[in-house]
Structure formats: C-alpha cells, structure tokens
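One protein chain is absent from this view; the other protein chains keep their places.
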Amino acid sequence: MNIKLAVFKFASCDGCQLQILNMEDEILQLTGKIEIAYFMEATSRKLEEPYDIALVEGSISTKWQEKHIEKIRANSKYLIAIGACATAGGIQALRNWSKNEDYSKKVYPKPEWIDTLAESKPISDYVNVDYEVRGCPVNKDQLLWILSQLIIGKEPFTPTHSLCIQCKIEGNTCIMVADGKPCLGPITMAGCGALCPKYNRGCYGCFGPMDASQAEKLAEHFINMGMSKREVTLMFKGFTSWSKPFRKVVSKYGGDED
Amino acid sequence: MVETKIKVDYLARVEGEGNLYIKVIDGKVERLEVGIFEAPRFFEALLIGRRFHEAPDITARICGICPVAYIFSSCRAMEKLFNIKIPEEIEVLRKILYYAEWIQSHALHVFFLHAPDFLKVDSIMEIAKIHPEITRKALKLKAWGNRIIEIIGGRSVHPISCRIGGFYRIIKREELKEIYEKKEEMQNLAKELLEWIMTLNIPKMERDFENVSLRNDENEYPLIGGRVISNKGLNVVEEEFEKFIEEFQTPYSTALRYKIKGRGPYLTGPLARYNNNYDRIRGEVKETVEKQGYQAPLRNTFQSIIARAAEIYHATLEIGRLIDNYVEPQKPYIEVEVKSGTAYGITEAPRGILYHAYEVNEEGIIEKANIISPTAQNLAYIEKDLLELIPELLKMNYNDARLLAEQTIRNYDPCISCSTHFLKLKIERKP
Amino acid sequence: MHTRGLPLKKLGLVIGDWRDLERLFKYLKDSGYRIIGPKVDGNVIKLKELKSLREFPKQISDHQAPGYYRLEEGDFFRNGDDSPKKYLFPPKMEIFKVNRDLSISFREIEKVKIAFFGIKSCDTASITIMDKVLGERGDSFYKHFRKELFIVTENCIKPGENCFCSSMGTGPRVQSGFDISFTRIDGKILFEAGSERGVKILEKLKLPHANAKLKKKFIEVLEKAAEKAKANFEKRFLAEKLELAIESPIWKELAEKCLGCGNCTMVCPTCFCFDIYDEVFLDEYSKRVRYWDSCFTYKHAEVAGGHFRPELWARYRQWLLHKFSYWKRQFDMLGCVGCGRCITWCPVGIDIRKAVEKVLKWVDENVR
Partner (left out) sequence: MLGKEYEFKIGIIKKIREETYNVSTFHIEVEGLNGEVKPGQFNILYLFGGGEVPISISEIGRRRLAHTVRFTGTITNMFRELTVNDKIGVRGPYGNHWPIEEHQNEDILIIGGGIGIAPLKPIIQYVKEKRSKYGKLIILYGARTPKDLIFKSEFEEFRKIRDSELHLTVDRGDEKWKGNIGVVTTLIPPLKLNIENTVAFVCGPEIMMYYTVKDLVKKGIPETKIYISLERRMRCGIGLCGHCQIGPYFVCKDGPVFPYWKIKEYFGVKWI
C-alpha cells in the first residue's frame, strides 16, 4: 500500500467527494489499495504530507483558499481537480458577472463580516492541474475508473467527445430533434451517461464543454429556434458557465445585464 | 489577556467547514463560538434573475448530501404559489425518492461519521476491522438508498429528473422492480442495524430542548409540507414560519443563526421529528425501539443516532408500501401557470426542516430568495448545548474534552465535512 | 451470408393480407427467432423486440425534415434513430477481460437467432454493406450476430422527405440481401422471396400469385416512390467527381453550422468507427470495451505530438468523402444508403444531400 491519497474541499457542496463514499461496493477494497492520508469527510485521521494524489473539490473563492491551494500543489505529486466547481468555478461562479458587494448585501445582514474574492474560479487558474474530472457532480464510475488507472500507474484517461455520442450509445432519443427542446449535449463533454436526455430533458451542461466545443454555433442555433437572448444566456449560465466556451456565449448574449 | 479572532472566511446557511473556539477565564466562559467558515457561495443572490423552474437544480447544489431535500423544498414553494395540486401518483414517487435520501444520508452519518465516536475510532474503515459484518450491511443499505435515487432521479447526487409539477418523464413500475425485490432484505438489515445502534455506549445527558418539525394532515410521518410544530407550542403554517423566528449573524461565522422569537434556540432534525411524530412512525419501528426502552421523547442529543437509525428502518418499510401503491401517472408532470407572489415551502430534509421562500414576478423570474437550512437553524442550539457542557469539559483532560465537544456537535449532523474535521478546539484556561 | 435477390419472374409476387403477415411473423417466432422490428418507443420508432405483430406501428407516420422528427397519425413510416447496426455491431460491448497476469477471459455469447421484421430496403442494404466492411474483414462479433440473421424487408411505398435511397440505388424496392419482402398495396400485402430460405417459407404460406393488374400496380407504386426518394445527383461517377474537390475551400462553408457532435455518424447505419477503452478495475482486471466512435470527435485523428484533422471542416470532409468517395475504393460500393437519418438527427439540420450538391457544383464551376 503505497499510494497516499488526500481529498480537499474548497467552495463546493461536498457532492463530488461524496461520490467517493458512494462507492459502497468498492470502498473497502479501494482503501486496501490506497492509503487515505487526508479525507476529512471520511476520517479524522491525518497523515503527513507529501501526498501522491490530491483530489481537489471546489472552486477558489477566498484569499485563504488561494494560499491553501498552492500549498496543496507543492505537497502533491499528482493534483486532480474534481467536479464543475474545481474545473470551471461551479454555480457560484455566476457571481463573477456581478459586483461582489451586491451579492454579500443580498445574503447577509452584516456583509462587512464576509471576506471573499471577487470571483469564484477553477483550480487551474491558480495552480497547475494534472487532470480534471468533470461533472456536477463527478460520475462515480468515472471516478472509480480514474482511481483505478492511477493505481496501476497510468495517467488517467476519459473520453472527451460530445454528450450526443454517449446519448446515442445509450439508446436515448434526441430531444432536440424529436421534441424540439434545446439541449447542450452537442457541445458538452460526455461522461454523465447522457442522463438528462434519458429522463426527457435537455442537457444543462454540467460536464462542461467538450473538446473543440462549438458553443457559439449552438447558441446561434438556439436563437434561430426562436429562443430569446436572455433564455440562451441562462442556458449557458449554469454550472460550468465560467468555462471559456460557455463564458464567451454568456458575454456575447448579455452576460453583464443581470 | 489573549485576544483571539477567528477570521470569517466562509459561507452562509449551508454546512461545510467550521471550527470551535472556547475561551474560559477563571472558570468563566468568555467566548464560545462554533464558526462555520465555508466559503460563501451566495445562493440567494445568484437565484435572483433566474426563472422559477431553475430553482430546484440550482438550490440542489447547496448540498451534495441532501439535494433531494433542496429540490423538493423549492418545488413545494413554487407549486403552492402556482396553486398546483400534485397528483397522488407523483406524490408517491416523490416520497419514495425523499425516503431514499434519508436512508442514504442517515446511513452516511450514522456509520461513517457518528458511530466511530461511540466506538472511539477514526473512521468506518476502522469499524470495518472490528465489525466487518455490520459495516458490510450498512454499506449495502446505503447503496440501496442511493440506487433508488439513481433510478428515480437519474443519479444519486444532484438528481436530474425532478421539476416543478412532477417529473420530466414517467418512471415505469418496471423500473422500480430492482429495488422492490430487495425491500425485505433491506428492512431486515435496517432493523438489525437499529438494534445494533441501540447497544452502543451512549453518554447520558438529558436536556430540555424545543423540538421543531413538520406535522402533516395525512396522518403520516412528515416529509413534504405540513404545519411547523414544536413541543413548546409552536404551530404555524409554512407561510408564517419566518415570522416566528429571528435570525442573527455572528462575526465568526458565515452562517446565519436562528432562534424562536421570545424563546431562544431550538432543535430540528431526526430527533425532533421522532419526538414530535412518534405516533406516526411505523409500528415495526416502535416495537423495536421500545424493546430497548427508547420510545419518544428522547431528551438526549447523543441519542439522535437512534432516531436516525429508527428513521432508516421506517423509511425502508415505507418505501415498500409506497411502491406497492405506485401507479404510473398519465402525465409525468402538471403544467405550470406562472403567478407572481411569494412562494413558501418547507420539507423535512434528513437534517431537519428546510425552508425556501421566493418572490417571483409575473414572468416567473425570481426576484428574491431566502433559504434556511436545518444546520443553520441548529447552530445556535449547538452552541447552547456546548455551553451547558463546559463544566463537564473542564473536568476532563484536553483530548477527551475535545472529543466530547466534537461528538456533541456531530450529534446534530451539521454537515458531512464539518461534522468530522472542523474541530480545532482551543480551551484557554486562566488560573 | 450473402443473399441475392431473385428476379420477379422466378417466384413472382404472391398475394395475401395482414393476417398472412401475422402468419409469417408467427412462423418465424415459432422457429426460434428473436424478432426485431419497428416499434413506437416514446416519440420515435425504434427497432425493438416485437412480441407480436400488433406492436408494429401500422397507423403511424414519421414526419421527418432536417433536424426534425415527429410521429403523427398516418399509414406509413420510414425509420427512426437506430438501425440494424445496433444489433449486429452493438454500441458498447466488452471484447474480453484481461486478468492481472495478462491471461484473457474470452466471452461467450449465446447463439442469437435474430429476424429483422419490417426494416426498409435502405436498412437491408446497410446490412449488405456491413457484411463487407465488418464481416469480410473479420469482426468475429459481427459474424456471430449476423450468422443466423433472417431479414424480412418492407418495400417503401411512401419515402419520406429526407429519403434518397433511389439515388443511392438501395431502394425503395429491396433488390438483394433479404429473405422475404412485403409491400402494402391497396390493403393487400404482396410478398416476394429474396433467398432460398425465403422461397421455402413463402411456399409454406400457400399464397396465390398476384395477377397482372396487381403486379402493374406494384410497379407503379414503387416507381412513384422511387421518383420521390431522389436527391439532385446521380450515383454514376459520384465518388470520382467529389474527390476532385478534395482541396476545395468549400468544406469550410459546408461545416459552418456543424457542431462536431457526431450524431450523424451514430445514427448512420453503416458508419463503423470504434474505439476501445481499457476499463480497469482497481489493479484486479481490465475490461477491453469497444464503443462506437466518430470521425467528428476531436481526438479521432489526434496522435502524440500532432493532429491530422484539427479543424472541424477537415473532419466534415473526412465524413463526407469517406461515405461517398473513399468507400468506393475501399469496398467497391458507396457508404451511404440514402436513409436520411443523418439529415433528420442532426440537431442543427445539416442536409448531406445539399452538401453533396454544393461540392458537385463547386467541381463543375472550378475544375476544368
């Protein structure tokens, strides 16, 4: 047993780390292969740094986090950002389009006690990230696959093509074509199992842009379908809105308005 | 005199990371603070300008452990505002989904987070070494809960199938077969685990707290909607709830705190639910707990672990019954007609009552949002509980004191990350 | 494996009605076939197992247009988003399992006896193509699933808006590669055999021969259908002509709306690209799993330190020229059967017929 795994959390909902604990069938086997060195959600035991693998959940949104992530980077051989927050800033990155003080005022009676950075940003904006696992939350099977690859000494790999490909492989019916509903599948990265179309709704992009994502073209198509600019903006302004391709669409169709 | 400041670096109303700071001078408590310093994520602000139907998906992201609760509180609120009557079939499916989340979340807390305290170990991995069979069974039960959410919701964390008015598509009876087939096994497991939990060495510590929970008109254990009641006379409808509580903020925490106006801190969550609705818990559960003398009311917060285990058992039984009653609906959801106004909704999240309120304009755009999570509501009471524990703590050595304080906080299952790792307990003693 | 169409004369058309189709269905079912045919699944017609012919969507029509598919009341349907490919070349499939010591656990898949019932001639033609592409080249899984295949084809009397099988020479009347075909004409069903097996079974049904009048009607109906299922180009020299545009700037224009999502290749009944992943479980075993892949994915032509088709237009060109040109030299046939699926199921409605037309026009105007 020589792989030391650490799990860290920044601004997030815990859902991605929870996916590790959701591996009920494998978790005991897994802990036999990997030594959990730091994983506050699962154990109060801590091991000394350095770590072989650091899984990082959450976005960077406070000054303290900015420093902390650098420390983690320095102490980890392999740093993997997990989930939409860590790879694209998460839902909380919606505030990046607004003035931060407004936000504090809206939520807290005494906003002067709240200390936060103006923007919520992905880990890779601060430190070098070795691998990114997408999703809000990450897919459990994918996560297990990635851990398995690391265990055998392989740099992790997961497909980076469109959700549509997975959607068809799963045998779903295209809801854009058969229902006329908008779907972000054609520009979103596969990995979730094409869940939303499977449940008869359009993908809202929680796995973020695929390789060579044509987000702007799809947005244009939505407009041609009769959607308003505002509706199009909201579609792209979701859980991975701060990824570059989606951000472009949001700015183009009125990101600064609200 | 040393002044210590805890920097507020973290978030609002949701569980997350926190710390505890206690300062005692000359045996007198100078300061006692449970600081939750999760980074603020400003959910209420970022809901503004979004359309009503986005609320479930967005608020689900407040918590990865109980997303279903967030989804249903927001659905409940919007549906009430729009005067939608949810058909029985859809209601049944929702209840199954909600109970499944209880199972998953409670199992996580009971076995991963809380049980190690009672067994004086670090983690479930350690429990697995002492009680491999129990661990295996607990994992199985938890997996079943997750699997149910996966089948009905698409995935267990942040499910995608729910919408205002129902579901995005009809869930076929056939799809539920897989989980139904295991129900008896799971009910037996749940019973066995409840019995095991009751054998744990639970500290004795009676308190008189105000139990706040929902209570419904259907004569059922509460899940979605109902009146908010307490053992001290609170009895209000969802719309009125906020008027009876008072919020306050402390400089050491991003989380707001709440108390009942004119009375003070209160308790919500499984223990409160169990105490307030014991008459509606399944007979099989009652029989099991009463055999060991744990009928309601339980006045010891350390016994919350029993309430949780009892609710798991109750949930497994109810899921069986609900699937029996499930008829596929004609349409997966009820069409919505937008109305402007304020939407209020409360449901029973695994950790207690979860309050959502939205102001929606005539276009269906959210203009204001207010969400009060169970953990935020419990915070003030946690501090009160700790305060009462101080004399006890001062008698102990540092490590035991820290452990007891941590365990006390974990009794409330404040949230997964804070319940295990947040304690940097500082007890300053001045002779 | 190859079944040749018999000329009309040999058996000719025999005539029956819907009950005879049911008899045929039952006969196949009783002979142990798993019957796969069109069936309404939500809001699309898919190829699914049919327990009885009552599941066959008799009173339904599929309204198709570029990027558009709706089921409506009607009396004839074409196809949905899946095709026989799904059964003969499954979208995801474990090849075998490799154990830690590199020993291989091969799979055993029980013998499958599939009868496709009521697929159209374009799909029948697609099986002939796959026979060549996958079967003859040695895909053992394909051969396994294909081995005992029985094909009952329905001749297309009402091609849809996106159909162009007549231009590709694959329909609307099935020419080869089938066992039995049937045609709905004037409330009657006309049967025809395409193989020895088919002849034997039809003989068992003891149906009378169609008279000259009905035969004439048959020809008329299918001729009319053939007129409808035409694109604005000819198959003759198509491959050669299109290749003349290989370095044309037209590809950029054609790919202007393309999202690179790969839907066209997924729904195409003949696209065969696949990828293989090692799905390793801890360090205990690894499954080698085959998934459909698409030449539209960014990674398809990426190699360490380089990329052969980094731009989307180059990937679009690869798809189009492969189907309509390269395929000819690879397999002595074209890779497109004119089923129109890629037009219907493209989320932005790119029409391959128009694309081909534009390339041809470019060639006419620019190559001399």
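Per-chain residue numbering starts at 1, and chain names A, B and C are given in the order in which the chains are listed.
In this section, a contact is a pair of C-beta atoms (placed from the backbone, for glycine too) under 8 Å apart; a residue touches a chain by one contact, two chains touch by 3 or more.
Everything numeric here is computed off the predicted structure, so don't read it as measured data.
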Going by the whole complex, the chain not shown touches A, C
Of C:52, C:140 or C:232, the residue touching the omitted chain is C:140
Given C:153, C:181, C:286 or C:344, the correct residue touching the omitted chain is C:286
Touch assignment to the omitted chain, from C:40, C:98, C:199 or C:214, lands on C:98
The listed residue (C:17, C:186 or C:311) that touches the chain absent from the view is C:311
On chain A, the omitted chain is touched by residues 148-149, 152-155, 157
Had the left-out chain been drawn, it would touch chain C at residues 95-96, 98, 100-102, 104, 106-109, 134, 137-141, 144, 246-247, 272-278, 280, 283, 286, 288, 293, 295, 299-306, 308-311, 314, 318, 321-322, 325-326, 328-330
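As a convention for this text, only the chains that are shown with their structure count from here on.
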Among line, ring, star, complete and other, the chain touch graph is line
Between the Cα centroids of chain A and chain C the separation in whole angstrom comes to 38
The distance between the C-alpha centres of chain A and chain B, rounded to whole Å, is 25
Among chain C residues, those touching two or more other chains are none
Check: chain B positions touching at least 2 other chains come out as none
In the complex, the residues of chain C that touch chain A are 41-44, 46, 67-70, 81-82, 86, 91-92, 257-263, 266-267, 275, 277, 279-283, 291-294, 297-299, 312, 344-348
Chain A contacts chain C in the complex at 26, 29-30, 33, 144-145, 148-149, 151-152, 154, 157, 159-162, 164-165, 168-171, 173-174, 176-180, 183, 185-187, 200, 210-212, 214, 217-218, 221
Per the touch rule, the chain A residues reaching chain B in their complex are 9-19, 21-22, 24-25, 27-28, 31, 36, 40-45, 58, 61-65, 90-92, 94-95, 98, 102-104, 106-110, 113-116, 120, 136-137, 139, 192-193, 195-196, 198-201, 204, 206, 234, 238-239, 258
